[in-house]
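The structure under discussion is supplied below as structure tokens; questions concerning it will follow.
Every protein chain except one is present and positioned as in the full complex.
What follows is chain A.
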Amino acid sequence: MNPLTSHPGTPEVPLVQLLTPTGQRVENPDHDFAGDRAEIESLYRDLVMTRRVDTEAFALQRHGELGLWPPALGQEAAQVGSARALRPHDFAFPSYREHGVAWCRGVDPAQLLGVYRGSEMGGWDPADHQLALPNIIIGSQALHATGYAMGLTLEGLVGTGDPDRDSAVIAYFGDGATSEGDVSEALDWAAVQQAPVVFFCQNNQYAISVPVASQSRVPIVQRAAGFGMPGVRVDGNDVLACRAVTERALQRARDGQGPTLIEAVTYRMGPHTTSDDPTRYRGAAEVDEWRAKDPIERVRLLLEAEGTPPEFFTDLQAEADALGVHLREACQRIAEPDLAVLFDHVFAERTVENDQQKAEFVAWRDAIEGSVA
């Protein structure tokens, strides 16, 4: 399925692209990436490290260490480009595939594993990283982001002109999520409120097995107009374009000019999760077509042409290898969950029933363990 022809009868919307698959910089009248080579090298590092997290976690699942993993392979540029446009005090609401966003927000990638190992339900403190927990129910986080953005407005943290105060929110979701009512409700209310939120849709072409053309009659970006906000369609495999487009949308939001819908056109190279078999619903030719648009390769070509020394790449390879070792070791160290402790987190204000059931469980477990010993 070619996304540029995936909506029959509908005029296609051009993609913002600043870097071609062969590593050529291109101009765009509305969007520009102004960073220097060091900045691009830094983005490249995030792309490589994100991919390493992903491939390592995939392997851990295959070795039976994780119950499941939703790979982000192929979506690194969309995630890194957009997340790197965030300022520290901005806030992000992810779905469950935003490993690159978590990386950019300073989350130790090992903290991504607990949920998929079946050892915990969250992973990190949202306040530490300005990043909400992974959200598995499709699209509901778009509303959380909108609410958070409304809160920013109420607190006077929008449109003050002070870059240390003005803040914005980004909501991540996939193409399938745009079929959910929650996403439409979020787009509507955010537009009505002129809330400082950027809706970042990673159109990776499939909701598990269902292609985007079966979810939306029009390119997703075109929905923005109906809700009353600008929409931008960006090459989601182009980290420079994703960075530039998101930065501009976030700045609009911080300036008090309201929300933006970004459709990052990308491709999920791997399965939906490690339980999925994508060969049942898409052909090898299509995957090959997208492999030629790899988000990492094109940046490497650019950097090599710009004079980045070979040591940069070998050093980065070593760093990625070290991250792989860290992930494997950290995965083994993840503590088994203690049901007795989990009772303590059901409520902020504990209840008698809660405590009674905890005591009942602990007494039972102690008795069993006593009888075994």
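The definition used in the following text is that contacts are C-beta pairs under 8 Å (C-beta built on N, C-alpha and C of every residue); 3 or more make two chains touch, one makes a residue touch a chain; residues count from 1.
Note that contacts and distances are computed from a predicted model.
Of the names listed as "PspA-associated domain-containing protein", "Cytochrome c-type protein", "Alpha-ketoacid dehydrogenase subunit beta" or "Thiazole synthase", the one that matches the UniProt record for the absent chain is "Alpha-ketoacid dehydrogenase subunit beta".
When the missing chain is restored to the complex, the residue among A:A34, A:L154, A:A284 or A:A335 that touches it is A:L154. When you scan A:E185, A:D255, A:E297 or A:E319 for touch with the missing chain, the hit is A:E185.
Touching the chain that is not shown, out of A:S140, A:T178 or A:T274: A:S140 (per the contact rule at the top).
Of the residues in chain A, those that touch the hidden partner chain are 91, 93, 120-122, 125-127, 132-133, 135, 137, 140, 142-152, 154-155, 169, 181-182, 185-186, 188-189, 192, 342, 344-349, 351-354.
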